[in-house]
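To keep things clear, I will list the structure first and then write my remarks on it.
Only one protein chain is missing; all other protein chains are in place.
Moving on, here comes chain A:
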């Protein structure tokens, strides 16, 4: 009887020990020092920049294949966003101006995560204030979800008290090379000079 109790006790110690190890290992990888920079979510084995099917702001159906052959900058947002998204679009416009004719050798994409409100017409109206080279992409709930998955983007619809909603979304600008391979990010807080350097690097590596 005593031996049996001792066995159970040791058994529980082993199980507990395993749990502690497993949980802390999990923490290390997901939130702890071994975690990826939190620009994107989804399985790390998935490359950033997979296939998508969306509609551009002129109403044309497009896929990732339409944007191959030139490096691409892409970020996710929504048009009922008065602060962060305009800042990013303003940064993009400033980068396009600074690059001059070289800017034509890149694709500039703004993808909406607000599948319900952002139609191609809404996107077109919103983008009017920025450089004409920025292409707005929107789509159905399923197509937006697939595009977000392809870029390992986090987004979430957040209901508000007044019955409306807002969108949470990842902030980064993703860079892909001409073959559609992930080539880095531009952070919201990085300076214009650093961002410009990254884009010039992307262009010369082609």
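The rule is short, and it goes like this: a residue touches a chain if its C-beta (ideal position, glycine included) is under 8 Å from a C-beta of that chain, and two chains touch if they have at least 3 such contacts; residues count from 1.
One rule holds for everything that comes next: contacts and distances are computed from a predicted model.
Here one chain is missing from view; checked against "Tryptophan synthase alpha chain", "Copper(I)-binding protein", "Zinc carboxypeptidase" or "Cytochrome c oxidase subunit 2", UniProt names that protein "Copper(I)-binding protein".
Here the missing chain is touched by one residue of A:53, A:117, A:143 or A:157, and it is A:117. The chain not shown here touches chain A at positions 37-40, 79-84, 86-91, 93, 117, 121-122, 124-130, 154, 158, 160-162, 166, 168-172, 188.
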